[in-house]
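For this view, one protein chain was removed and the others were kept in their places.
Up next is chain A:
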Amino acid sequence: MTELAPEHRPTFSRASLADRLSPHAPVLLLLALAALGWLAIDQQSSWLTLTVSGLAMGMMIFTMAAGMTLVFGLMDVINFGHGAFVSVGAFVGVTALMLMPGMTAEASIWLNGFAVLLAVACAMLATGVMGYAFERVIVRPVYGAHLKQILVTMGGLIVVEQLIYVLWGPVEIFIERPAAFQGAITFAGAALEKYRLVAVALGLVVFLALRLTLKRTRIGLIVRAGVENGEMVQALGYRIERVFIGVFVAGSALAGLGGVMWGLYEQVITAHMGQETMILVFIVIIIGGLGSVEGCFIAALMVGLLQNYVAFLAPKAALISNIGLMAAILMWRPQGMTPVVKAK
């Protein structure tokens, strides 16, 4: 036996610095971006405010984008209707919040927090159910046909937007955050809006929960394996289409959560808010590497930071800057920062 296959004893030679850094390049890039912002913005307090604001924005975009990148990675489905879940989530969540004036008027962290959680639960439930129907009715018949997917899911988006007009009326709705999440705290001379800190915390929880699920559970293994080679996952005995529906529903619910967060951030909601955020969502999932949750997370934070720094330094260049970032990153890594391996 041993003479057939002598036990291989690898020697782990010291990898070069570049080799060791390469896997961490996205994180380093994010830190570099923050450092660059620090150099470009004279006042440290402004920098801190902008950084928190950028991180909050990034977390919200990540929450909206995570489902879409997984759906693409797993089933090769481009869902242009994903923004519909953001809008519906926002409307359902905000409506729920408005039905609980008693719990949101007085500044009590517990009461207000509970009200927001309840609103989020309603929004996620609604968008989750809607995601299930969307997958069954709209996406299922067009598996494997990208052009049809784009047309049909765009159509779905328009229908949903019109339904929002029917149910909630055509004008935008202005909202007040629950009392405990209004205003700002001062830290190191910088004014940090309380709500943004909440958004950062919430986004972080979503990311960690998602990461844990993907790394530590069997469903997570199936999803990660399925992104690379769905056929082999089926040959091992897993019904990948069921897993896919699960991912679609979870992704839709997350988009709904992102919608509530975004609505409370902007303090106004419209039927087409989802569609508007989709531009940033697209940039983020492309920069991150289609199908990669971690890439999506780092990319979202980068986009959030850049958007806020540039909006402060040169307001007119904000959106352009993110498209520039996308171009630069694609020139460096054409498959995105954390490319996902695909069989065939």
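Rule of thumb we're sticking to: a residue touches a chain if its C-beta (ideal position, glycine included) is under 8 Å from a C-beta of that chain, and two chains touch if they have at least 3 such contacts; residues count from 1.
To be clear about the criterion, contacts and distances are computed from a predicted model.
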item	value
Name under which UniProt lists the unshown chain, selected from "NADH-quinone oxidoreductase subunit NuoE", "Fe-S cluster assembly ATPase SufC", "Amino acid/amide ABC transporter ATP-binding protein 2, HAAT family" or "Ferrous iron transport protein B"	"Amino acid/amide ABC transporter ATP-binding protein 2, HAAT family"
Contact residue for the chain not shown (choose from A:Ala65, A:Ile222 or A:Ala250)	A:Ile222
Candidate in contact with the missing chain, chosen from A:Ala145, A:Leu236 or A:Ile279	A:Leu236
Positions on chain A where the hidden chain makes contact	1, 4-8, 10, 218, 221-222, 224-225, 227-229, 231-240, 340-341, 343-344
